[in-house]
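Quick notes on the structure that follows.
Only one protein chain is missing from this complex, and each of the others stays in its spot.
Moving on, here comes subunit A:
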């Protein structure tokens, strides 16, 4: 079945690609695959287009598949030799080397224990190899990565909700932050780490984020106002 941009698509559908862009490149994002001369859909969702030649399928996912370059929130579960094993919610545990921290050398080991939460970036992720994490960027600087402080709360949500709240168009994090002070680390693997001053505020923000799954951008602003008013009233 031939489909157009903005349609709900199922695996097996063929895209009607514009023929006038014969000289330019077509960039196929997640959910699309080239088969001989056609472009086939491989996941169910909504077909989207950005710019002139970037296409992808927006799909609803909960299970995380590691992708190179994603920043994720993980839990350290094991130490073996000079690497840590970190659980990021994917099919295999990821490895994080001792030396992948700011200012770490063979003699100066980083202070990471089993059970710590880390915010790290995926260095290598492939179908056939175990994922590799680093807590330092290519300049050797820590940035926002590294071990997260104690006293936070971790919860999971679906992957498209993560993409929605990280979208610059979504004002949720800003509106909540203007009234309630909080620290948040959003992992592309569906895990969020949140730290506020009291349990009430934590629960309020968690509920606000989870409820925003099915709301449009304009409805999210009124949801945030409701949550803030409810907290002030308590």
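As a convention for this text, a residue touches a chain if its C-beta (ideal position, glycine included) is under 8 Å from a C-beta of that chain, and two chains touch if they have at least 3 such contacts; residues count from 1.
What we mean here is this: contacts and distances are computed from a predicted model.
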Listed names "Exosome complex component CSL4", "Trafficking protein particle complex subunit 2-like protein", "WD repeat domain 75" or "Cell cycle control protein", with the criterion being the UniProt name of the chain not displayed: "Exosome complex component CSL4"
Full-complex contact with the absent chain, from A:33, A:77 or A:114: A:33
Residue among A:111, A:128 or A:150 touching the omitted chain: A:128
Residues of subunit A (touch criterion as defined above) contacting the omitted chain: 33-36, 124, 126-130, 132
